[in-house]
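Following: one structure in structure tokens, then a few remarks.
A single protein chain has been omitted; all remaining protein chains appear in their positions.
Here is chain A:
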Amino acid sequence: MVNPQDDTHRLSRLFMAYRLRWKRRRLLLRAWRKRRQITALCDRSDQIAPDAILCFSTMRNEMLRLPYFLDHHRRLGVGHFLIVDNGSDDGTVEYLRDQPDVSLWQSGASYRLSRFGVDWLTWLQMRHGHGHWCLTLDADELFIYPFHETRPLAALTDWLDDRQIGSMGALMLDMYPKGALAEAEYRPGQDPTEVLQWFDSGNYMIQRQPRLENLWIQGGPRARAFFAKEPRRAPTMGKVPLVKWNRRFAYVSSTHSILPRRLNHVYDEAGGEKLCGVLLHTKFLPIITAKSAEEKQRGEHFANSELYETYYDGLIENPELWCSGSRRYRGWRHLEALGLMSRGLWL
């Protein structure tokens, strides 16, 4: 029996798929138009091996985090880093230029108008990412997945390839210290989770976005401390950072969602759990208060920055995010037991 409701549903899905196809083309065109906003400072992309796993990132003044960021992802097995620098003046450019596995581009244009760097990265992904597994990260994100201590990324991507899975999701997990944010001490190269030991384990709220069919996850310490009055504005915590790239793909907003939308289906709707990872978010290192003051003034991090002034003010006041319900980070198995990560069928 044909259910007429099913038919309309299928039609509206088809129509949406058609509209999104054009949206994706617009995004690709937009990235292509902005290709001259970035200039290569040091292009080692000819060294990329055919099966290398690539890491893409846009950053600005990240000298504090960079050494460990590169270290961590090298250890996992990233073969090459493709980084766009957005006007750093703290030595980031010089440092990256000296790394043998980094290709560096620079842009002086607006971070906000380039969709927070996504346009630039889309262009680089179009040129260098095709056919590779690509990890798109911010400098304050450390990617982990089940068994990451014993199995390199290639084991993960081989497994995904074998099952013809093209993308993997991750929860962004805000890490914070016990005590006021600015009072912690961190030196470059140190494992940030030694300083930022705590996280929120069970206050995430999830909705399914009907258009892009991705999950909109909110919650964590920022929602709890800064957006308790306006939860709708709380930051989005779900991402799709790992994708087997095709030059026709495009991220829509940061790495929260991607087109074509089948890549957003990183979750199971029939009750099962799929394999997924976590991005340890090291935003709350002690420099956060100074950085927030700067970001608030630059207004480059949100499309409508004035709405987030109280958020910045809250951070500048050097708050404590720790509470009695916080959990201490004890590795991925603990995260999995808490339900923040899952190995799915990969064991």
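Odds and ends about this structure:
FYI, contacts are C-beta pairs under 8 Å (C-beta built on N, C-alpha and C of every residue); 3 or more make two chains touch, one makes a residue touch a chain; residues count from 1.
Assume contacts and distances are computed from a predicted model.
According to its UniProt record, the chain left out of view corresponds to "Peptide O-xylosyltransferase" among "Permease", "STAS domain-containing protein", "Peptide O-xylosyltransferase" or "Hydrogenase formation protein HypD".
In the complete assembly, the contact with the undisplayed chain comes from A:R163, out of A:R75, A:R163, A:R262 or A:R328. In the complete complex, the residue from A:R74, A:K178 or A:R224 that touches the missing chain is A:R224.
Contact with the chain that does not appear here is found for just one residue of A:A31, A:L275, A:I288 or A:I316, A:L275.
Here the missing chain is touched by one residue of A:P152, A:P260 or A:G299, and it is A:P152. Among the residues A:S201, A:T255 or A:T289, only A:S201 touches the chain that is left out of the figure.
In the full complex, chain A makes contact with the omitted chain through residues 147, 150-152, 154-155, 158-159, 162-163, 169-171, 200-208, 215, 217, 221, 223-224, 227-232, 238, 266-276, 323-327, 339-345, 347.
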